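One structure coming up, written as structure tokens, with questions to follow.
What follows is an incomplete set of chains from the complex, kept in their original frame.
As written, the chain order gives the labels A and B, with residue 1 at the start of each chain.
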């Protein structure tokens, strides 16, 4: 029996650990460090209908226990991803989740419709933190109704599970989560980065060429845990949790908070081996808890023990 | 490319705020001059990210690499605390490095370095010198106090030194020394601040074979996965960490 096996949104993952979108490109770089088939899944970089150049550099800045990024969704576009990149992932014996971004609902539909027919792709993850040009720049992820409609329309063109990745930069994330669930999402990913900024005290210039960017890394972990804890009690779809995970202890904290699977982003830059190391360390945590399967720990911080045992 | 703990076998301040650290790992992976390593200066989250530092010396027999770095920020300040016997986590070798193989014996190569752009040129000069290449270097410093490795370069190359305040060598930047090189130049290798690289790129027509520049960019992963470190080239966007840091003067758009 595989104690780490994780059932999520109809997928069976060999374990709950995956790299987070944007931190793993399309996988080939980390393949130099370990066999990607060890991973529960791979979540690849955001794909948009057309090629995107992204933002000018510097695109990253450091902060205490965190980093800011403003990559700006650089990607070669749907055509190149489908024709040149995904075929290379098809031979992998692990699930591939493709992150989808866009400026209007049609963008998401186009990418989703095409990718959902690709054998290499197991699921989609909608990045709804991007500014919505049609609605005047406010992101899809900050208005429950817009998020619901987006989810519904993407679901209508997708034959594979659709996860919606929530932005933490909102007053009431439970509301957005519920709206997305109502829109038919198969699962949630949370959290995306916190909007942040660094200014160089010597020059007065923002460190990022783009001015502001997204904060990730251990600094944001308590915010992620809080949101997952709150949302997981209010929705019945599974959550891929992320935000500052660096160790198996962190992954367990996310799972106890209510995440069914856990994605690791920034920590890959610090330690390229972090994902396999976490996977390796998880069973001893199951021993410590005296449970057979990692799935018994999902939401244990708020579920009473008797409910799961 | 691998990630491993290296042992500090030497570490000292060789000029003002300039440190030389020698790290051993046996077996040592195969390093090429001009490549860099991504260093975790501490096992906590402060600082969180690795620091990219060029390899200044490679000693295959001793299984060591030497880095030369300027301290100043959170990470490099922290690195200065490492003592002989401590370990430092190193990710590398990274990047493409300088293509030494093409440089023939008897060719004349000019190496232009500014400040902490100089370190990777030392290993390059050494290897070129061993190949029988005639090496000329222009080393640009801020001032005498922050200058380093002038004598080391002198043993294997003709050396021109410049400094902003004239406290060592010629007063001015590396451009002041360039016209002093009278012999025809076959190869140009440059590493340093952007304005310096721009000057070097502008000199490329005076170079008979090829000119190379090594770029710097803020990095996340260091291995090509995060797209933090892109630069514009004639072939589109490239990643400094994995497609570079060395590019031809023809292809880079600075």
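As a working rule, contacts are C-beta pairs under 8 Å (C-beta built on N, C-alpha and C of every residue); 3 or more make two chains touch, one makes a residue touch a chain.
Because the structure is a prediction, the values reported are computed rather than measured.
Chemist: Using the labels on the shown chains, what is the complete copy formula?
Modeler: Assembly composition recorded in this structure file: A x2, B x2.
Keep in mind that, in the parts below, only the chains that are shown with their structure count from here on.
Chemist: When the C-alpha atoms of chain A and chain B are each averaged to a single point, how far apart are the two points in Å?
Modeler: Each chain reduced to its C-alpha mean, chain A and chain B end up 37 Å apart.
Chemist: Any idea which chain A residues touch chain B in the complex?
Modeler: Those residues of chain A that touch chain B are 22-25, 29-30, 32-33, 45, 53-54, 57-62, 64-67, 69, 71, 74, 217-218, 246, 266, 268-273.
Chemist: Mind pulling up the chain B residues that touch chain A in the complex?
Modeler: Its residues touching chain A are 1-3, 40, 45-50, 74, 91, 217-231, 237, 242.
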